[in-house]
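Yeah, one chain of the complex is gone here, protein chain that is, but the others are all in their spots.
Entry: chain A
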Amino acid sequence: MAEKKKRRRADSDSNSASQPFKNLLKSDAQILQILKSVTSSSSSSTSKPLTLADLALSSTCREVSDLSLSSVQSTIESLVLQLTHQILSGQGFSFIVPSRSSSNQLYVPELDRIVLKDKSTVRPFSHISSVRKTTITAKILSLVHQLCLKNIHVTKRDLFYTDVKLFQDQVQSDAVLDDVSCMLGCTRSSLNVIAAEKGVVVGRLIFSDNGDMIDCTKMGMGGKAIPPNIDRVGDMQSDALFILLVEKDAAYIRLAEDRFYNRFPCIIVTAKGQPDVATRLFLKKMKMELKLPVLALVDSDPYGLKILSVYGCGSKNMSYDSANLTTPDIKWLGIRPSDLDKYKIPEQCRLPMTEQDIKTGKDLLEEDFVKKNPGWVEELNLMVKTKQKAEIQALSSFGFQYLSEVYLPLKLQQQDWL
C-alpha cells in the first residue's frame, strides 16, 4: 500500500513528498564504500580491554569469572562443609552474600561499565527477616550441586519448579541464583542455569551451535534464536560491515523481511526489549571475535537509552559479571531526539512524555555512563526539554519501508551516530 501511494505521488509530484530526504541518498555502492572505510579504521583501533587489576581496583571491587564445573562443585562443597560445622556446633548457619544493592555499585569510567563494590551482608538462618532467603539459598546451592554432578543444563524456570512451595515466585529463585553466582565468584552460565531464549539474530553471520553450523542468512524471516548457553557457540565468521542492534521486534521483522543485510552487509540482533544475559553475551562475543562496529537503533525515549546502556555498561542487577556481559563502544544511531525534527516526523506520531518519563530522563542525565558522552547528554537534554518521545515505528508514517529504504541508508551514509 505504501508502495502504491509512493508511485502515485511520484507521478504527480516529486518523491520527496511521501518519503522525504530520499533524494539525498547516494548510490548503495557509495554508501558501502563509506562504511568499509569506517569498519577498517575501527577494527584496527581496538586494543585489549582494561581489567579491574589494571586499575588496581581488584581489592575494592568484586568480579566473577567463568569457572569450570568441577571447581564450582568443590566451591559449593567446601561451603556446605563450613555450614555443617556451624550447624553441628549449635550456632545455626549463615551465608555471607555480596550486596547487589544500588549503593554497592560503581561506574568505572576507564572500563566504561558498572562494577560491584566489595560490601557484603550476612544472611543468618535464625533471623526472621532472612530465614526465607537463607533457606532458598541453601536449596539453590544443593540444586546447582546436582547439576554439577550430572553435567546438565537447566533453565531458571526448571529450577523454580523443583520446589514451587518454597520459592513461591520465580523472581525469588532468580534473585537468589544471582546471589549464589556472586557468592561463589562465578558467572551465572558456569552454574549451568540458563534463561529461556529471547534474543534473535539474522544476517551475514555463520557460527557453530553445539557443533552444528548455522548460517544466519538462511534462517528464514525470523532469524536464529540466540542460544542460551554461550559456551557452546563458536567459529564465528562474517563478511558484515557492522552489527545493527535493534530494540524492538517490529523493526527487526521489517529489516529481516526486507533482507536489509543483503543490501548493506550486516548482522541484525534484537532482544525484544530489555536484553537477557544470552543476547548480551552473544553480542559481546561477536564484537570481540569479528571486531565490527555496533550501531543501536532504539526508541527515542529514556527507556531506549537505558536499554542501550545495559548493552554498553551493564545492568546494576548483574554488575558482578559486567566484564563478560558488556559490549564497549556501542554507537547510538537512532532514533535520537534530534531526528524528530531533522526527519520531520509528523506531530501525530510523537507522544508527550509522562511525568515518569521525564523523571527517568532526568535521572539518566545524572548517570555517569551518560555523562561521559557529551553527544548523548545533548540529545537527552533535548528530549527532556521538548518533552516528546517517539518509537521507531513513528517512521512508518512515511511508509512501512521508510526505515529500511531511506532512514537507515541515509544515517549510514552520513555516519550519523554518536
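Assume a residue touches a chain if its C-beta (ideal position, glycine included) is under 8 Å from a C-beta of that chain, and two chains touch if they have at least 3 such contacts; residues count from 1.
The rule we apply is simple: contacts and distances are computed from a predicted model.
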Undisplayed chain, where the name is taken from the UniProt record, one of "Integrator complex subunit 11", "Putative ribonuclease P", "DNA topoisomerase 6 subunit B" or "NAD(P)H-hydrate epimerase": "DNA topoisomerase 6 subunit B"
Which of A:Thr84, A:Ser101 or A:Gln168 touches the chain that is not shown? A:Thr84
Sole contact to the chain not displayed, among A:Ser126, A:Gln168, A:Asn210 or A:Gln414: A:Ser126
From the list A:Gln19, A:Gln105 or A:Thr134, pick the residue that touches the absent chain. A:Thr134
Against the chain that's been left off, what residues of chain A make contact? List them. 74, 76-78, 80-81, 83-85, 87-88, 90-93, 125-126, 128, 131-132, 134-135, 138-139, 141-142, 145-146, 149, 163, 166
